[in-house]
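Note that one protein chain is taken out, while the other chains of the complex remain in position.
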Amino acid sequence: MNQSKKLGVQYLTASIVMMGALLLFGLLASIFYLKYGFLLGKLDFNIVKQVHINALIIACLWGFMGAIYWFLPDELGIETVGIGLARLLFWVFVAAVAVVVVVFIFVQYGSSDESGMWLVNQGRKYVEAPRWAAVGIVAVFLTLAYNIFASVAKARKVTGIMGVLMTTMIPLIAVYLIAFPAPTNMSVDLYWWWWLVHMWVEATWELMIGCILALALMKLLGTSRKVVEIWLYLEVALVLGTGILGLGHHYFWIGTPQYWLSIGGIFSALEPLPLLGMVVHAIYDAGKHQMKTHNKPAFLWLIAEAFGNFIGAGIWGFMMTLPQINLYSHGTQWTVSHGHFAFYGAYITGIIAVAYMVAQESRGIREVQGNAWKWAFAGLNIGMVGMVGALLVSGMSEAFIGRALGGSTLDGFMASQSNSWFMQGMIARTGFGVIIVASYFILAWDLLTLGRRSEKLSPALATT
Amino acid sequence: MPESTAVVFEPGAGDPRFWRDGAIATTAFMLLVLLLLTVDSLRVLTEGGGGNVPAYTVINQKITYEFDAASNMDKPVIGGEELLFGHRYSEAEAKAIMDKGKLVIQSRSCINCHAFFGNGAYYAPDLTKAWLDPTWEKMWMPMTQAKTREDAMVQFLMHPDRYPTWARQMPNLNLSEEEARAVTAYLKWISSVQTNGFPAGFGRREVAR
Partner (left out) sequence: MNATWLLPTAILLGIYVLCAGCYGLVYALGRLRESRKVTRTAYGFYAMQGLTTLLLVALTPLAWGWKLFLVACFLVYAAIPPITWRQLERTHALEHES
């Protein structure tokens, strides 16, 4: 196997491991809602949740990078340029993440000056990593961009997919720089912070995963390049056409001018339209290829991604995106419900699909077999749907009681939190979380032992 | 071949470059609009710029939050002088205490339990209008035996573990008195930001607990 592919396997493995941390810390965070004084003063909710959402960001980034390093040599027909540096940086990156997690858990809080920002915790949602680590992340991104650009230059071959992928490197790095400054004025701070968060997850990452899935589809189903490229360009136009100004749905209440209510509402309400097209597309591909594939799990996870994206981002996003609703739903468990569904549907599913493809190819498995993947697939999806359903019940009751009736005061908030609808949702969320964690272990075991285990089984068993 | 004639009738539709150019044009247009709106928005967001965000020295004044029938939304109202900690902050002093307050908020990772303008976490109440919360006078002032709202806030922020009251408790984050005062000032300033009516009906609605 060439070096780039080896690195791809490493990053994808790291991504799957990081998903374990994501889920375990999520489950831990959910217990704070059930038990008074849980770990109080030892490991507070904010720290646990912070590790949870940072693990999410890292798991996604590692998944994307793994997929890119894996597909790059196939696409360009050469070994990736500068792969030695990239392989070195992988270990630096992993070590840095480990140090940050240890600091988060054991040091927890820094001093309230610049040194605290540099060494311990920046305290800005999703980008809490201290600045020294953020500098490291920029270095890793720059190396990734260098690998891609230099390889394309050497191969003298700019395919359409590579063109889009190269373009995404620009916003990937440019908006990440917003992780550094910390304006005192919270309104200005949040204005730019949303450029980072929204422009990453609803624009840049959507296109990165779009490129990755385009490469995957060509391999998995043998779709022709011309067809895939037309669709990729169409997706770029639709995602960015609605997503860039869709940024406005985060500019309703942070002190921004009133016109954002209309702009944000309209453009984000248009966001489900392209997602519907993707659902039709998924059915078309599934039907025309009659599921004839040697990698059923990868294929099913791809279908799950189309549906997950439509439901999680489309339906869940739309329910709360009109300003008149968002005024009450904003910043409740309702938001959390959408956040979980959308991230899972759009990214986690896609990364799992690629992980199955890579496991198959890197180990030379002709046909993916066994039953474990079915249990993992069912468990994760059922668990996730159950969890966001529970969060929606909690969120709706919170918006109704705490916001609409309670006027968002401390009293209103506490009343909403002790309401029985809310509490039942929270209990159910943790229950489904347990299902998710259990299914995750099946998934990890399956991916790890795929091909290695069936060889040991008798042929009769292996075909079941 | 009926399908291929269809392609011929639709000029360019079968050519990836046609779609690529469309994607580039759409993106460029949207980015341009976003840039223009950003220039205007930043003007409105700058503190003391006459837009929605008052200067930091607003902490020397009385702030309330009232329903404005004309625009059909709740809006902060800036009243006459009402000093904080009995001190009149100069522009430079106000800036310094705000800088400190923001860094305290970041270093203690407040937004991973609370939210500002509804952004953050939802384990603890939103702090956008915390300064205006009726419970400071109703409950925290008697409990902390403080004479003013700001003193009650400082007491609470320094020792939240001494006042366990509800189904959730805030941990002690080891705030010094200086840090607690800076956060209090920050909360007073942020309550003066005009937020298009978020949160709706704050302090005017009541629900039985």
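Letters A and B mark the chains as written, and numbering starts fresh at 1 in each.
To be clear about the criterion, a residue touches a chain if its C-beta (ideal position, glycine included) is under 8 Å from a C-beta of that chain, and two chains touch if they have at least 3 such contacts.
If you're wondering where the values come from, they're calculated on a predicted model, not measured in any experiment.
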| item | value |
| --- | --- |
| Option from A:279, A:365 or A:437 whose C-beta touches the chain left out | A:279 |
| Residue in contact with the excluded chain [from A:32, A:45, A:200 or A:231] | A:231 |
| Option touching the unshown chain, where A:265, A:297 or A:379 are the choices | A:265 |
| Full-complex contact with the absent chain, from A:118, A:318 or A:375 | A:318 |
| Contacts of subunit B with the absent chain, listed as residue ranges | 1, 3-4, 6-7, 10, 13-14 |
| Missing-partner contacts on subunit A, residue numbers | 223-224, 226-227, 230-231, 262, 265-266, 269-270, 272-273, 276-277, 279-281, 283-284, 287-288, 310-311, 314-316, 318-320, 322, 324-325, 327-329, 396, 399-400, 404-405 |
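We adopt the following convention: only the chains that are shown with their structure count from here on.
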| item | value |
| --- | --- |
| Contact footprint of subunit B on subunit A as seen in their complex | 32-33, 36-37, 40-41, 44-47, 49-50, 109-114, 116-117, 120-125, 128, 160, 163, 182, 184-191, 226, 229-230, 233-234, 236-237, 240-241, 244-245, 247, 250-261, 263, 323, 327-328, 330-333, 335-336, 398, 401-415, 417-418 |
| Touching residues on subunit B, where the partner in the complex is subunit A | 14, 16, 19-20, 22-23, 26-27, 30-31, 33-34, 37-38, 40-42, 44-47, 51-53, 95, 98-100, 102-113, 115-126, 129-130, 133-135, 161, 166-169, 171-174, 179, 182, 190, 193-209 |
